[in-house]
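Removed: one protein chain of the complex. Kept in place: all other protein chains.
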Amino acid sequence: MSKIQRATSPELEAILGETFPVLDDGFIRVIDYMGNDQSIVQAARVSYGAGTKKVSEDRGLIRYLLRNNHTTPFEMAELKLHVKVPMDAWRQWIRHRTASVNEISSRYSIVTNTAQKTDPNEWRIQGTGNKQGSEGVLDPEIGKKLTQEEEIFQEYAKATYEGRIAKGVAREQARKDIPLCTYTEAYWKMDLHNLLHFLDLRMDPHAQQEIRSYADVIGNEIVAKWVPLTWESFEDYKINARGLTGLEDPLIGALINNQPENAVKLAISYGWLEQGKKGLKNNRERQEFEIKAKRWKLPIPW
Amino acid sequence: MSKIQRATSPELEAILGETFPVLDDGFIRVIDYMGNDQSIVQAARVSYGAGTKKVSEDRGLIRYLLRNNHTTPFEMAELKLHVKVPMDAWRQWIRHRTASVNEISSRYSIVTNTAQKTDPNEWRIQGTGNKQGSEGVLDPEIGKKLTQEEEIFQEYAKATYEGRIAKGVAREQARKDIPLCTYTEAYWKMDLHNLLHFLDLRMDPHAQQEIRSYADVIGNEIVAKWVPLTWESFEDYKINARGLTGLEDPLIGALINNQPENAVKLAISYGWLEQGKKGLKNNRERQEFEIKAKRWKLPIPW
Amino acid sequence: MSKIQRATSPELEAILGETFPVLDDGFIRVIDYMGNDQSIVQAARVSYGAGTKKVSEDRGLIRYLLRNNHTTPFEMAELKLHVKVPMDAWRQWIRHRTASVNEISSRYSIVTNTAQKTDPNEWRIQGTGNKQGSEGVLDPEIGKKLTQEEEIFQEYAKATYEGRIAKGVAREQARKDIPLCTYTEAYWKMDLHNLLHFLDLRMDPHAQQEIRSYADVIGNEIVAKWVPLTWESFEDYKINARGLTGLEDPLIGALINNQPENAVKLAISYGWLEQGKKGLKNNRERQEFEIKAKRWKLPIPW
Partner (left out) sequence: MSKIQRATSPELEAILGETFPVLDDGFIRVIDYMGNDQSIVQAARVSYGAGTKKVSEDRGLIRYLLRNNHTTPFEMAELKLHVKVPMDAWRQWIRHRTASVNEISSRYSIVTNTAQKTDPNEWRIQGTGNKQGSEGVLDPEIGKKLTQEEEIFQEYAKATYEGRIAKGVAREQARKDIPLCTYTEAYWKMDLHNLLHFLDLRMDPHAQQEIRSYADVIGNEIVAKWVPLTWESFEDYKINARGLTGLEDPLIGALINNQPENAVKLAISYGWLEQGKKGLKNNRERQEFEIKAKRWKLPIPW
């Protein structure tokens, strides 16, 4: 009989293997995992050695670790997923290099997955402020047309692929013209530290909607159940945290303490208040600062 | 004035920025690099410390390091490339997680790159022995038809993309149906140790032809010039090396020493000689062994 | 003739190979490097592709990248150092796993480096608040005694080592009892992104003084010259940045807007205001908040 037991997470056990649908035909399933909140605590406590008293309760310790970027204990937990994702989103996903991955091979087997479809009311409008984002959706009438065209195109792509296969073209070459958003599948494994970093980037409002849909499920439906104390800390210290730069910090101080002239002087020294023909020139850092100041209802003195 | 100079490689300097064309519209260019053969030697020699005599000439040392998998000194050299690659091949390329990468963003800018085209005489036939490979090419008459269809398809795909852009669809979404083999561009940087591993896998005959075309250029046109001593060792000890498994080694010994009965006994103990209805059952390990034995003209005793 | 030139940094070239002394017998020397501020810009710009206008000046772009944690372009620059460091500090240093390292081998060559010595006025007192730190130094009279004892001990250790070597003990075993702070030497290479992370942790006031001495030299004497725009951004956005947690942010807002009752309610909901026998119980998060509030002279309402 063994002297210890593996760490378990009952809430995660309960959803092991369950299919969480994402987009029109994608999914996420938890296949296996290692560790739980207590594993993180256990790894962190080894640092204190024999003879040192327990420094704090588990929740306090986890919060302390995450707040202070003591990240190594979070590497002690691992999550393994089975995912089905459009290659388009997968191209972003796979950029996270700290994962272990086994993806379905379309060299080895015939592509049977379809391409992701877009609903008439889901065609997003090109962003103007944020050049790499989108803002709102197109009129559903236009969307309907786009969706019809998409359907015809994807059928054409499928027929082209299948025509090649029928003529004996190698699978590795026949696939070359399938649409980028054709679904792929993979086993994907990552430790919790790197997973939180993945979620921080991919649950962000600037992340593309498709990958964000996956990240939201991983975060809110899976990690939140698996390691609830870590998840709470992550929300408090990463998702909802507000950073002030070394330039903004004294400026906020000046505004709080009713020193608008000092604030203006600082802003000038930063090069934030250059005049153009139509008033202040655009300056991204200044504008980011203004948003933060307004959130606290601090008056902008320029 | 500085006391030392940066390591340089005159032969690599001579091709800095030069465009090596690959496939119909791809390329590789060397943008920057760090280190040379002597940098590897220098890093290895630090191990011997002051007071220890030079143990061997540079060439001998590099060969010793590579032959014995003392890989860390090869991490001391870096190569940075600008590449243009079909996304299809790029999906394989990016699986090497030890690279630094900046890829063109089709969220940010409109896709102007075209899709890779296939010549009539380049349509490869699906492999049978190797399920993930190809064997020979299709009849050029069939190929001609496939190429025509490809051209029409790719033009249709382009028109579909441009139609979406014209209607105001966000670039990040409009791109979803572009063909997988549309070219992308990236800056890609890797250290020499990991680069050799990349080349070992991607110059291999089992690698898909498209990525092999790139790997061949990187290896033969670039690395061979940059670090000639390392390249020579790499060819001698990796590319041209022959491995014998722990099962094959004593078998080869038995055959060399005219002990066919011993060889048969060993093969039986490995489970290699099971009888099926039509003679020996297929056994991949035995077949791999037979190829090696025949190369040395050793008689197979079963 | 090549079409492009390698990226260079004249200010870094000027100190190539120069010995920066650290501690009593350690040093740092720049051996080689790759890239400069413009290499980062170049890698970032590939994302925008042909046809997209230059979005901003170099400085603005670098600041934008660093402020928003767009870290990959900073991987495009590399720094290679030759360092001499006490093994004690090296044990912390080597925990950064993204480096390439070749260290002198005391299996291979006889240890001639001495152990780091401590001046009488450098013996630090065990911290009480911060259990893993130090606060102030011991009385120089006590320090003098400690230094004398140290000297005798280190000479004894040296004699023990040399006695073993003289008796023919293998170097790999003879070294087993040398003091932990014996100097070692290494070539150490890291990309700029990971180097900034290293510096963020090791220039921090909580880092142990010995490794901080090295980090300060790398940051202020080397990186600041190599990539001045990046360094400026790093100071503004990392070194001098102030983070507010998701709990602190609304609390600061309440204090700014004269809503002390709301602030108290929030603090209670966080569990920050539990009463002990002698007033408020210790609560690390509350105390961290109070420090931030006081910096801006905001009144603490509990």
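Letters A, B and C mark the chains as written, and numbering starts fresh at 1 in each.
The rule we apply is simple: a residue touches a chain if its C-beta (ideal position, glycine included) is under 8 Å from a C-beta of that chain, and two chains touch if they have at least 3 such contacts.
In this text the structure is predicted, and so the values were computed from the model without any measurement.
Peer 1: Looking at C:10, C:168, C:205 or C:276, which residue reaches the missing chain?
Peer 2: Candidates C:10, C:168, C:205 or C:276; residue touching the omitted chain: C:168.
Peer 1: In the full complex, which of A:58, A:78, A:249 or A:288 touches the chain missing from this view?
Peer 2: A:78
Peer 1: Among C:177, C:261 or C:274, choose the residue that contacts the chain missing from this document, as touch is defined above.
Peer 2: Checking the options C:177, C:261 or C:274, the one contacting the hidden chain is C:177.
Peer 1: Per the definition of touch given earlier, which of A:34, A:165, A:239 or A:300 contacts the omitted chain?
Peer 2: That would be A:34, which touches the missing chain.
Peer 1: Contacts of subunit C with the missing chain: which residues?
Peer 2: 86-88, 91, 94-95, 97-98, 101, 105, 107-108, 115-116, 118, 123-127, 131-134, 138, 142, 146, 149-150, 153-154, 156-157, 160, 163-165, 167-173, 175-182, 208
Peer 1: On subunit A, what residues meet the omitted chain?
Peer 2: 1-7, 13-18, 31-35, 39, 42-44, 46-52, 72-73, 75-76, 78, 80, 82, 100-106, 108-110, 112, 185-187, 189, 191
Peer 1: Hey, which subunit B residues sit against the chain that's not shown?
Peer 2: Touch set of subunit B with respect to the missing chain: 55, 60, 63-64, 67, 69, 131, 201, 235-237, 239-247, 249, 252-253, 256-257, 284-285, 295-298.
Operating definition for what follows: only the chains that are shown with their structure count from here on.
Peer 1: If you take the mean of the Cα atoms for each chain, which one ends up farthest from subunit A?
Peer 2: So the farthest one, by centre of C-alpha atoms, is B.
Peer 1: Mind checking the centre-to-centre distance between subunit A and subunit C? Centres are C-alpha means, answer in whole Å.
Peer 2: Using C-alpha averages as centres, the distance is 28 Å.
Peer 1: Using CA atom averages as chain centres, what separation in Å is found between subunit A and subunit B?
Peer 2: Result: the chain centres lie 31 Å from each other.
Peer 1: Going by the contact rule already set, what residues in subunit A reach two or more other chains?
Peer 2: Residues 131 of subunit A each touch two or more of the other chains.
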